[in-house]
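A single protein chain has been removed from this complex, and every other one stays in its place.
A, B and C are the chain letters, set down in written order, and residue numbers restart from 1 in every chain.
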Amino acid sequence: MSDQNPVFIPGPTNIPDRLRAAMHVQTRDHRAPDFVETFAPVLEDTKKVFDTRDGTVITFPASGTGGWEAAICNTLSPGDKVLVARYGMFSHRWIDLCQRHQLEVQIIECSWGSGAPADKFEAILTTDKAHDIKAVLVTHNETATGVKSDIAAVRSAMDAASHPAMLFVDCVSSLASMEFHMDAWGVDIAVSGSQKGFMLATGMAILGVSPKALAAMEDAKLSRTFFDFRDMMGANASGGFPYTPPLQLIYGMRESLKMLFEEGLENVYARHFRLAEGVRRAVDAWGLKLVADTPDLYSDTVSAIYVPEGFDSNALTDQAFNAYGVSFGIGLGEMNGKAFRIGHLGSLTDVMVLSGLATIEMAMADLEYPVELGSGVAAAQDYFRRHRAALVRSAA
Amino acid sequence: MSDQNPVFIPGPTNIPDRLRAAMHVQTRDHRAPDFVETFAPVLEDTKKVFDTRDGTVITFPASGTGGWEAAICNTLSPGDKVLVARYGMFSHRWIDLCQRHQLEVQIIECSWGSGAPADKFEAILTTDKAHDIKAVLVTHNETATGVKSDIAAVRSAMDAASHPAMLFVDCVSSLASMEFHMDAWGVDIAVSGSQKGFMLATGMAILGVSPKALAAMEDAKLSRTFFDFRDMMGANASGGFPYTPPLQLIYGMRESLKMLFEEGLENVYARHFRLAEGVRRAVDAWGLKLVADTPDLYSDTVSAIYVPEGFDSNALTDQAFNAYGVSFGIGLGEMNGKAFRIGHLGSLTDVMVLSGLATIEMAMADLEYPVELGSGVAAAQDYFRRHRAALVRSAA
Amino acid sequence: MSDQNPVFIPGPTNIPDRLRAAMHVQTRDHRAPDFVETFAPVLEDTKKVFDTRDGTVITFPASGTGGWEAAICNTLSPGDKVLVARYGMFSHRWIDLCQRHQLEVQIIECSWGSGAPADKFEAILTTDKAHDIKAVLVTHNETATGVKSDIAAVRSAMDAASHPAMLFVDCVSSLASMEFHMDAWGVDIAVSGSQKGFMLATGMAILGVSPKALAAMEDAKLSRTFFDFRDMMGANASGGFPYTPPLQLIYGMRESLKMLFEEGLENVYARHFRLAEGVRRAVDAWGLKLVADTPDLYSDTVSAIYVPEGFDSNALTDQAFNAYGVSFGIGLGEMNGKAFRIGHLGSLTDVMVLSGLATIEMAMADLEYPVELGSGVAAAQDYFRRHRAALVRSAA
Partner (left out) sequence: MSDQNPVFIPGPTNIPDRLRAAMHVQTRDHRAPDFVETFAPVLEDTKKVFDTRDGTVITFPASGTGGWEAAICNTLSPGDKVLVARYGMFSHRWIDLCQRHQLEVQIIECSWGSGAPADKFEAILTTDKAHDIKAVLVTHNETATGVKSDIAAVRSAMDAASHPAMLFVDCVSSLASMEFHMDAWGVDIAVSGSQKGFMLATGMAILGVSPKALAAMEDAKLSRTFFDFRDMMGANASGGFPYTPPLQLIYGMRESLKMLFEEGLENVYARHFRLAEGVRRAVDAWGLKLVADTPDLYSDTVSAIYVPEGFDSNALTDQAFNAYGVSFGIGLGEMNGKAFRIGHLGSLTDVMVLSGLATIEMAMADLEYPVELGSGVAAAQDYFRRHRAALVRSAA
């Protein structure tokens, strides 16, 4: 019976019926007008979610990792230098990807729980008089630690250093859930995917690309075909795809955008904040601590929570799954065993969040955590009912 | 977004994906072998749920009310006398139905909150030396009050009176959720439907009919065509239907039976008890009172709960719906305004139940009930985690 | 693999994806505003399909047979006289239903293949000076013979006889497929269902009821509860149902009406004519004969076709099913063995019809019919391509 319980992994997220229905579409001819009339507006409307006017939206039938690879390969050449701060599993993976593609990666090691170090970026970029650094890579929302970085601050740092490097941002687990302003923040490539804020199945990498990044394609020597921007943009120009498109996901994307705009992006962000804040109140009530260092870093899409000294976070998530049929995020990388994660993004209600809190409390009690049953739920209930939003009723 | 929240009305119940998929079947020829091979085993397997060997299962494309009408019309004649106790909305409706069909209804008025009065039945039947009473009608689970009656006791009473009346039982909101033993209890017609314990859409009345009831057809003078047992049984004998069958529901029924048998009927009943008991612990913790008079009457499929003096139960269910997008049962009939109901039947998990309790607590707090947030949830959590069942993981 | 082939039974019809998705809705609270906001417009919009302003639409969770029973029971009393012509299986069944409900049925026996005999109605009604006849019952489209009767002519006959009898019409297999004008034709009750022109699953009887028929309720003595108009209309008045509604079908109905209006009723009728005419051209090309006597009687929703002397129509439909996985209608009643039927109603395209014609040709060749392969297909192709409609492209 457990597939009726929501998942609380930080993506893929719970898919609402409306989007499952949209992705249930029978095979259609992707060379026919119907597809063209569907796909072109999807690309255009997705720009609103990136909050870009000047950028171009490019999608690939791939996961977010594929999106990263596309970002790198279309704009850089072997030996190019990029600047990255490592403060979690996903920034770590991006570094690995760059290194495998023969880029020279300058790494700023940061503690897990911290965010993108704008000041250190500024210092390093200021020193790079030769402008060897071609791109700065930042993970907007570090899914492993529940840390949201300040992209505007990174942009300011780059501007302060008067450095022409491009700014690449991983917004896989933030886009369509937390504020994102591609143009205002001067982001050159933003990489996201279908399975988080867009509430769809996994399978589509979604990128926002600035004119500056597009210009960089001309000199980029890293090899690519599947992920080639030019092939994709060329085919997109006439509403098509350079190879077989993921039709079902594109129809799903159309409906997802409709849902996001019906609710209103501002309301979507406010809902994510409210749900996240409810979770944080529960964490407080339990006497536990977030991995994220400071409140300004708290992510509204995922909370990573330290278990008390002497407990194993893996045992906790196992208990929640085995005893109650509910999935939470395990601790990744150096957080493994030390922290568990509650994903609270995508199509989620206060009621669903409360069921997750109630479940993890039972699992904690089962494992003799010093936590009072109902305490976290009560804290979240109290918050939710004081800050409840007008219900957005979904259409059939 | 609210359609992701479970419903807590006492039916129709939350439909698991597996059954929605089963009912999603494209039109097929109902005169073709595939239908025959599907329908006949469905009828046979449903007998296991009624726990009958001797009985015949008869279905109609109708609601439970249609099932009642079929029970009456196929076995009785205008002017026949039936004996019924009125202790809730559904026993009341059955009385009304009989009266409209020119039956003479002897009514035992009982307080709402009580169950079938076996002793009074015995007394009356003992007096009826002429055996004028042709049938005793009992609502197994009175959905309006959350009262489960003791059918075995009614049977004993009838036997003690050595009365040949038939025993008709409404098990719409109990079958496939609470123990039911048609043969052992000497039930002549048991009336149920697709939308409760079977976890399907509304649209199929499902009856178990004893040989004695079938024999009564011969003399029954009430007119019927759509609900005629003989037409239906005649067509069923060769795997067909006397008119167009509700194909999608029949395929759904096949899968529903598979799910029930995979979990095991005993486990299904145990799960319903566990979930109901969790709800009752919450009610206790809130300091509220069930409508059902005594613990032996507590229903495992629905709890009717009095709101405190001076509060309006309709305002409470409205608040839960309007503020949090969750549906609970309103108070019906004389309970309107005085009690609300939590349906806890069908495909439901501990986690889902906790989300319902958390929601109604918020609504109570919003309306300034003297109830502590989290208190009911904690009581249920405590119960659930001590009495947790091995998880039954559903197949895809 | 055969469930990808269309069915060519005269209902239930092939359900388009859009309607399957609409009926796939999860359980919702039928007492909540969302249901009310859905159901009331459905009732209102269905009036357009009946083409009535003055009538009331009443639905029941039942099949068409249930609809007939509702029509009779709400308006007539035991012993009342009704006038019916028997010219096929469905008029025959209606007679049987009336007789079982203690009505006195005056039957005009007609040959199968003929339609409603307006002249004979007029003659009989003219003689009935005492106005003993309370209702005239006509099957608009006799599904067993593929005969469409002229309801306007029946109305004229009744008017010519200045007879006040009510006019009840079975339009189960014609509504939403062929022209129907309830008000203009003076129909008092029109009975239809969800599974034919509305392209939905079986399970909803749909009636149009005139003010005159509603007035007749006052004196009607036949007993009914499940099918009671007053209970239903009373609950409908506030957007509800007197018992559990078939929620999924009602959401399906909403979408079905949307599809019908998007295509336009006139275009729906024209499409049905075109597809039917294509089938008739094929029948001609095969050298076979329709059961319907004359072209004015040809139904646009189903064609009943005589097999040549010496052949068994059941063997033909069996062959089509067993060898090619396609269902056609068998010959019913006195047509059994003599005729087979091609259903061509509901959501159907020229292309689907051609696949049906191609299949039955193969089956005929397998059984050594004197029919040339491709001949019927070619005749239909020729007709279709000359009379092709602008494609109505369905939305996702």
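Simple rule for what comes next: a residue touches a chain if its C-beta (ideal position, glycine included) is under 8 Å from a C-beta of that chain, and two chains touch if they have at least 3 such contacts.
None of the values given here were measured: they were computed from a predicted structure.
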item	value
Among A:113, A:245 or A:356, residue touching the chain not depicted	A:245
Residue of A:28, A:120, A:212 or A:258 in touch with the missing chain, whole complex considered	A:28
Contact set of chain A toward the excluded chain (per top definition)	3, 7, 9, 11-15, 20, 23-24, 26-32, 60-66, 68-69, 96-97, 100-102, 193, 195, 201-203, 222-228, 242-249, 321, 327, 330
Chain C, residues in touch with the chain not shown (by the definition above)	1-6, 14, 16-17, 263, 322-326, 347-352, 354-355, 358-359, 361-362, 365-366, 372-375, 377-379, 381-382, 384-385, 388, 391-394
For chain B, residues in touch with the removed chain	17, 21-22, 24-26, 34, 38, 251, 393, 396
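Methods note: only the chains that are shown with their structure count from here on.
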item	value
Chain of greatest Cα-centre distance to chain B	A
Rotation angle superposing chain A onto its copy chain B by C-alpha atoms, nearest 5 degrees	180
Distance from chain C to chain B - Cα centre to Cα centre, in angstrom	34
Centre-to-centre distance between chain C and chain A (centres being mean Cα positions), rounded to whole Å	53
Contacts with two or more other chains, residues of chain B listed in rising order	3, 14
